[in-house]
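Removed: one protein chain of the complex. Kept in place: all other protein chains.
Here is subunit A:
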Amino acid sequence: MIQRSALPSPATTLKRGAARRGHIPRHRAAATAAVVCALAVTLAGCGGTTKKDTDNSGKADSGSGAKANPDAPLKKGLKFAFLPKQINNPYLKILDTSGIGAAREFGGKGKEVGPSDASASSQVSYINTLIQQRQDAILIAANDPNAVCGPLKQAMKKNIKVVAYDSDTAPACRQLFINQASSEEIGRSQVQHLAKQLDYKGEIAILSATQNATNQNTWIGFMKDELKKPAYKNMKLVKTVYGDDDDQKSFQETQGLLKAYPKLKGIISPTTVGIAAAARYISDSSYKGKVVLNGLGTPNQMRKYIKDGTVEQFALWDPKKLGYLGSYAAAALASGQITGAEGEKFKAGKLGEYTVGKNGEIILGPPTVFDKSNIDKFHF
């Protein structure tokens, strides 16, 4: 409190600190941080969050110095904000709704805010607003790993917990990343599934989203690696094409593949738009039944094509579980059960216990495979 009264206006200091961190000598930056701490404590006190939190949050502020207390109870009345890539993404919507529901389970409150376009910098102003609203945690599906870094670090300094989900930020800018499944597993399992369907022989191709989508390219990398194993010596990846997550373009690229490679036996489309477009095209073309389509899609989107026999199976993690896990992980962070260090364990409601992995990553589990037998049990 003494530090606070010693400064003319805490608000301006804060702002300056945020805007020009690079130019401030170290000791001043430290002083600013201290003020921020003090301020966070006072504000939290008057801001109407539960009184019990005040002490903890003061101590946990710097993040790195804090110790995890696995037995700490989950706090009540936590405020979470979900910040998806863009508010109209159907998949992220399911995820956020489920996360908000999970927050209700442990007496917290969640909301979803976000930009209408998924450009690199569109999330920045939302983060700033959330900081001002003094949320307890921000859960973000980052449009760009680096563009959101500055404001997120600012949030962490103010003791707002930052959890990335679906799409990671740079590791320094968040405390946890909830990974849908390990990239390696996603990539390899898709080749394994398709190989089984094709009896380990024949030409295959990949229909991806955009040429520079990080997650797609990582998965494709693992697919290629998996194909190098001797078990797949009779399978050949002939081409990777990009449908840009546009219906018409995905149609055209699928048509191109099927005509240019008459011996093509299978297509993997690790993108929900791509697999639905390819399935729609194949379902009423002469290629139906001659080529196997597999990949990542949602059950609602693919239900028709599973039922009419165009597609035998596809996979996806359950976005509901992903949002649920994200919510519990953020609560565990905010309650001091975990700090984001490797090896810490916490309980995620009905999903059971999870362990924080390397780089603060928590992995949901292997993707679920959907086919005729189970598709009607899933609605998302």
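As a convention for this text, a contact is a pair of C-beta atoms (placed from the backbone, for glycine too) under 8 Å apart; a residue touches a chain by one contact, two chains touch by 3 or more; residues count from 1.
As a convention for this text, contacts and distances are computed from a predicted model.
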item	value
Choices "Acyl-CoA transferase", "Heme lyase NrfEFG subunit NrfE", "Autoinducer 2 import system permease protein LsrC" or "Alpha-ketoacid dehydrogenase subunit beta" - which one is the UniProt name of the chain not shown	"Autoinducer 2 import system permease protein LsrC"
Hidden-chain contact residue, picked from the options A:S183, A:N300 or A:N359	A:N300
Touching residue (missing chain; options A:N88, A:S119 or A:T214)	A:N88
Residue in contact with the excluded chain [from A:F106, A:Y126, A:F222 or A:Y242]	A:Y242
Touching residues (missing chain, whole complex) on subunit A	87-90, 92-93, 116, 211, 239, 241-242, 244, 247-249, 251-253, 255-257, 259-260, 262, 273, 276-277, 280, 283-287, 300-301, 303-305, 307
